[in-house]
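All protein chains but one are shown at their positions in the complex.
After this line comes subunit A, so read on.
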Amino acid sequence: MTARPTTRLDHRFAACATEARAALVTFITAGDPDYDTSLAVLKALPAAGADVIELGVPFTDPMADGPAIQAAGLRALHAGQTLARTIQLVREFRKEDDATPIVLMGYYNPIYIYGVDRFLVDAKAAGVDGLIVVDLPPEEDNELCLPALLAGLAFIRLATPTTDDKRLPAVLANTAGFVYYVSINGITGSATPDADRVGEAVARIKRHTVLPVAVGFGVRTPEQAAAIAAGADGVVVGSAIVDALRASLDSDNRATPATVSAVTSLVARLAQAVRGVRREAAE
């Protein structure tokens, strides 16, 4: 068995572990509210304190997302965002930043229609590090997960409160980069997770894998992020960032001069909170 090459994701989580802190994983929707603004936000995220970037791929029917991310996807689609333009966004970002990992998060149909093989080549070439595809459970690994691993892209799996010990090995097989623990039963941006229970769940998952475990769904405030950061390798914040962006738009959902800073100021506060929590150094 050949060793997997070390990726940007591996480097970044290792670096955070060395600093004895959790990574801040920030989500924005690609093309929200338009391509140029989205690129400006994306470029500003690392300096604001984002360790890993999840870039949402807009889809008309996002079954696992709450109202905030649904609306962001529709804004982006109205502005002409496509999967090809999302890959282009990453390519532009990589011209200036070759260290911050980018994970595309979305649903399978746009990738299936783009063509799996062509997508993997183009995404890899653009500098994408990993994929989270919500509607591809392990039962459908032949579709994209296994080809992605062969292409050198991490296929990051969601584990949920319904993923019991019996099912965890199936969920963790063929995964790389990190494990995304969905802290609630529900959709993005809904209920608030209980930090103690999340800590227990992360510990349970870590008994089955050496991969870092990041926690998301429902983490909104710096305080919540700090509480989760105490018990996880990463904290994912999505809907709250998307809401901050939306609040900066004008009444026609167009960007304003305040849009980029609305996102970066929230991300900076989240980063400060996450970095303020010391964790026991990982092995």
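In this section, a residue touches a chain if its C-beta (ideal position, glycine included) is under 8 Å from a C-beta of that chain, and two chains touch if they have at least 3 such contacts; residues count from 1.
Keep this in mind: contacts and distances are computed from a predicted model.
Not every chain of the complex appears here, and the one that does not is recorded in UniProt as "Tryptophan synthase beta chain", selected from "Indolepyruvate oxidoreductase subunit IorA", "ABC transporter permease", "Tryptophan synthase beta chain" or "YCII-related domain-containing protein". For the chain left out of this panel, the touching residue among A:A47, A:M63, A:A99 or A:A203 is A:M63. Note that of A:M105, A:V171 or A:V202, the residue touching the chain absent from this view is A:V171. In the complete complex, the residue from A:L158, A:A176, A:A201 or A:I228 that touches the missing chain is A:L158. Within the complete assembly, residues 58-64, 66-67, 70, 74, 77, 82-84, 107-114, 134-140, 157-164, 167, 171, 182, 185-187, 190-191 of subunit A touch the chain that is not shown.
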